[in-house]
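As you look at this complex, bear in mind that one protein chain is not there, while each of the others sits in place.
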Amino acid sequence: MIDLVWLFPVIMALAALINGLGCRKLGEAAGYISVTAMAATFALAVGVFLEVRNAAQEVTAQAMTAPVEDPGKDRVLHDWNELSEERRLQLVEQYAFVRTDPETPRPWDTSVRDGMGGHVPLWTWMEIDSVLGTDRSLTVDFALHVDQLTTVFLLFVSFVGLLVFIYATGYMRESHHGKVELDPGYARFFSYLALFAASMYILVLGANFVVMFIGWEGVGLCSYLLIGYYFDKPFNDKLSCADAGKKAFIANRVGDFGLLLAMFLIFWGLGTLDFQHIIHMLTNGGEVLPAGFGYHGSILTAVALLLLLGATGKSAQIPLFTWLPDAMAGPTPVSALIHAATMVTAGIYMLARLNVLYMMAPVALLGVAFVGALTALVAAYAALTQRGFKKILAYSTVSQLGLMFLAIGVGAFAAGIFHVFTHAFFKACLFLAAGAVIHALHHEEDIFRMGGLRKKMPKTWFAYLFATLAIAGIFPFAGFFSKDEILYMVHSAGVGDSVYMFLYGVGSLVAAFTAFYMGRSLVLVFHGKTRASQERFDRAHDGVFSMTGVLIVLAIASLVVGFLNVPSGIMQLPGNMNSAFHHYLEPITDRGTLHVAQAVWGYTGEAVPYGAVVVGGVENQAGELYANYHGPELMLAVLSVLIALGGIGLAFYLYGSGSLTAAERLARNPVLKPLWSVSWRAWKWDDFYEAVFERGAMAFYSVVLWIDENIVDGIVLGTGRVSRAFSHWFRRVQNGQVQMYGLMMFAGVCIFLVYLAIALITFLGQAAEEEQAGVSAPEAAHSHVEVTHHGAAELPVLADRVTGNTEREQDAR
Amino acid sequence: MFLLIYSTLFALTVVFALGVLVFRNTVKSAISLVFTMLCIAANYLLMRQEFVAFIQVIVYAGAIMVVFLFVIMLLNLREPESPAWYLRGMRYWGGALAFLFFFVLAWGIQVFSVADLTPGAAALEELRRESGQAEVTQLATLMVTRYIVPFLLTSVLLLVAVIGAIVMARRKDEDGRDITFDEDEEGA
Amino acid sequence: MEPVFQANLILSTLLFTIGVLGVMWKRNAISLFMSVELMLNAANLAFVTFAFQLGLLSGGILVLFIMTVAAAEAGVGLAIFIALFRVHRHIRVDEQDMLRG
Partner (left out) sequence: MDSSLPVQAYVPEIHPTGLIPFLLLLLGGIACLVVDAATGKEGSRRYLPWIAGGTLLASITCFFLRLVPGEVFLEDTFRADAFGQLASIIILASTFVMTTMGPSLVRRRNLPSGEFYTLILFASLGMTLLAISNELLTAFISLEVFALSLYVLVGIDRRSRKAAEACFKYFVLGAFASAFLVFGIAFLYGAAHTTFLTEMAEVFRQGYVESVGPEGAVTEIPVNTMYVFVGFAFMFVGICFKLSLAPFHMWAPDVYQGGNMPAVMVVATASKVAAFAFLVHLVEALSYWQGFASGAVYIVTAVAVVSMLWGNLAALVQTNFRRMMAFSSVAHSGYMTVGILVLVALPGLMSGAELEAGQLLIRQAVILYMAGYTVMNILAFGVAYYIGGGGHMAAYRGLVYRRPLPAAGMAIAMFSLVGIGFTPPTIGFMGKFYIFKEAVQVGFVGIAVIALLASVISAFYYLNLVVTMFMRAETKPAEAPLAGTPEAPVQVGGELLARVVLVTACVLIFVFGIFPQLFIGLGETLVNGAVR
């Protein structure tokens, strides 16, 4: 099965090709083609997952000499190296994933097997025999790599993707009086979506930077095309949809620039671009690392920071996050799939993939944590006052991505990935529900003009409610487990380093904000009385089955997927289910943690320590803290649920009765004034809210806007302005006069000559110096003159001419 | 004596070359160029390159310049030229750059061309004397041995030039009609 | 004899510079092209001077070839000027600015 992973991108690319070429002739079939392809890849993903999991379990069973009963020691290292040699060979025979050419074995393949990964080289892509000045050669295979991390991404991308595709078949059509009309770009839309899926698969399957980069750029391209899908419509009063696409494009270019630089640096330093090889070189220590690539190494830190820049571009973090809210210009399924569930997690995927590198660059890791926390806070705060339905969700996505970055930043890679996983479900659910509402209200996006839709759209409400509870972190929904894990990890890091305690505070605040604004959107859209026009309200109804079915599946998923990773500190699950997700990912995501704990801090225990403790507890070098730390997990969980409940409660309190919700916008409307005065109390709150929150939010938001306009746009437009100035100069020079062209050429020649004159003078100066040095040894100087070749005799004379010394020349004559 | 002749030739060459530059009248400019070429031919003679000098006179001063004058007369370009106003700035820039160009190159030649370190003219004389062949014979030998490829290529070049000249200068198109200009904006 | 070496090189440079100036200053396409011919002549002079001073036979050959090239260029060039003349009824260089920007 693992040998077939190349089918993932190929199937989707074929679907994209068929849809792209068929274009208008396909009609509705286009949607079915894409859905079928996606279903096929989902089946494939399940198969691959099962195979990898079985193999991993087998290894685990072999590795664990005795089952560990102690609940505190549930993090057993399932290390390949603990096995006997025969057993290893046996396992390799049995699960021969590593299809490397036996004649040229890759020395790091053992470490690939550590994570039960499969290296699937397809063909040699770039091969350069010997690299200049070193004996390293560069070979970049077009290779795919499958391990636990990959399978997780494959699973949720294909699953959520499948659901979104199904949803889109319903969404991308309008029914007017029973007559179904497909969107004019129906096939094009599905072609782009399929292409996106293909790129996403390549991104997560790529075994090296270059292959990953194909996917990285591919998803960016599709995102760009889909944001600008309604290119002829304005997005808001400032931007057209095409402009929004452009903004996303530019932000991603800036990020990609960082990624490319990091790639060059890695290649320059380590001579490889293969992920496993990089990890092997960084962890193994068998090979001498070049200067700057050790723990805390300067170049390693630079690489990590540049990669972070790349990740911030793709995952919409400060400073490159403002494109994501504007990306909502695309159709809603796109927002759900690309801008909430999958593509934006690519940055987190990359950071987790390179966890060893990040663990070895603590400064950069702290940078990741701060970027994440700050983004989470800023975005959550901005979401508090938004009126656009999808915009709230977009800010919420940014904020949640920030939390994931925060998790990565404290070394809790598995926790970050788990949040990616759960977030994919409930955020897709939220977006699709929002899409259903917007669709039902004929593209009304203002939540102040909604309300009371619960009865009109019960299924949608149900899905939205579940997803809201999940994202707010209410027990037992998925978001509770994943977010709580992150907060717990940040708190754990804080035990050793108070900086992280501050970050924990920020994280909790973000959780409160999240609960509030999600509750607010829930209330304003579904509860209370409607503020939509009566005509629209009357016609609102749940979507077709392809839409509601998907919503319900996602809502249920939002409830259950959290149980994949229940820490034993909160509740005991039957079987070996506690922290199953984490244990599954552990060989991949905790490799860096273990390496740093062992190699740098002298940790000798068997259990994998918390990444957070390793990151935060740098002071403690005894290694005791690492294995035995147990934070107040249950207490923190209860606290965070309370915070979430408080947030939602506040939202219900402020907006709960439908009439009061009108206060904010309709307070000055004389028709509604009676209603408004009845809800006076609420108005007081609103007033206060407006005074404090909204103005504060506006101030904050204006900072965000300022960053957006002056830094992001500034970079863009500034370079634009500078380049435009240049360009205009270039145009002026290009005045059609052939003699002007001749003049420019001649100027070029003159610059050449002036430079050469300088070079010649320097050349002569050096010759004169050498001559001076030679004078002190007379016999040497003598022989120097005798030798007429090599131009040696010429130089002294020439040097004298430059320096104006004519004596020797006359002597020579 | 030699120095006197040489200096006079030098001065004459420069004066005629400047004549090419400053004469507004195209014909005068062309005549000036002919004289420059003759001076250069004389210079070749001073360097004992008799054959090259003759070719210089025949091909350059003779053939090429006749073609020039012919075209000038054909196109009736006797009106004196004056630089357009927007060329003036360019004139100064061009002049300044040319001054820089000449200064740097002349400085380089003055400093770096050390005559003592080269065999000098005597070597060439010696070589010629030893071989016992006329200059023309030597050149011809070289031309059909070492430089056979450029020699053959020159024929291709001349063929291209002939074809090109025919294409560009013809008055009629393929159907024998006069060429008319269309308003086609972007060529083809 | 020796001064001729440097002096001829400088003369050649001077002719070349004058040619360059002609290319940049002349307003008539034919005068402009005559300046290019002057530049080629300057190069020829440099060739012959080098051959003479360095005791090489091949200088003369190179000059002959360059003259041929100059002749070929002149042939095509003048034909192009004639073609241009047919378009505009003049060959003023500075008025050829339909293509710009």
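As written, the chains take the letters A, B and C, and residue 1 is the first residue of each chain.
Please note the rule applied: a residue touches a chain if its C-beta (ideal position, glycine included) is under 8 Å from a C-beta of that chain, and two chains touch if they have at least 3 such contacts.
Note that the coordinates shown come from a computational prediction; the quantities given were computed from them, not determined experimentally.
Taking the full assembly into account, the omitted chain touches A, B, C. Along subunit B, the points of touch with the absent chain fall at residues 105, 108-109, 111-113, 117-119, 122-123, 126-127, 131, 133, 138, 141-142, 145-150, 153-154, 156-157, 159-161, 163-164, 166-168, 170, 173-175, 179-182, 184-188.
Where subunit A meets the missing chain, the touching residues are 20-21, 23, 123-133, 138, 142, 210-211, 213-214, 217, 221, 225, 228, 231-232, 242, 245, 249, 253, 256-257, 260-261, 264, 267-268, 719, 723-724, 726-728, 730-731, 733-734, 736, 738, 740-742, 744-745, 747-749, 751-753, 755-756, 759-760, 762-763, 788-794.
For subunit C, the residues touching the chain absent from view are 12, 16, 19-20, 23, 29, 32-33, 36, 39-40, 42-43, 46-47, 50-51, 54-59, 61-62, 65-66, 69, 72-73, 76-77, 80-81, 83-84, 86-87, 93, 96, 98-101.
Everything below uses one rule, namely that only the chains that are shown with their structure count from here on.
Rounded to a whole number, the gap between the C-alpha centres of subunit A and subunit B is 66 angstrom.
For this pair, subunit B with subunit C, the centres built from the Cα atoms lie 5 Å apart.
If each chain is reduced to the centroid of its CA atoms, subunit A and subunit C end up 61 Å from each other.
Across the assembly, subunit B contributes residues 86-87, 90, 94, 98, 101, 105, 116 that each touch 2 or more other chains. Contact of a single residue of subunit A with at least two other chains is seen at positions 737, 739, 743, 746. Interface of subunit A with subunit B (complex): residues 737, 739-740, 743, 746-747, 749-750, 753-754, 756-757, 760, 793-794, 797-798, 801-802, 812-813. Interface of subunit B with subunit C (complex): residues 2-3, 6, 10, 13-14, 17-18, 20-21, 26, 29-30, 33, 36-37, 40, 43-44, 46-49, 51-52, 55-56, 59-60, 63-64, 67-68, 71-72, 74-75, 77, 81-84, 86-87, 90-91, 94-95, 98, 101-102, 105-106, 109-110, 113, 115-116, 118-124, 126-127, 135, 138-139, 142-143, 146-147, 150-151, 154, 157-158, 160-162, 164-169, 171, 179, 181. By the touch criterion stated above, subunit C contacts subunit B in their complex at residues 1-11, 13-15, 17-22, 24-28, 30-31, 34-35, 37-38, 41, 44-45, 48-49, 51-61, 63-65, 67-76, 78-83, 85-87, 91-92, 94.
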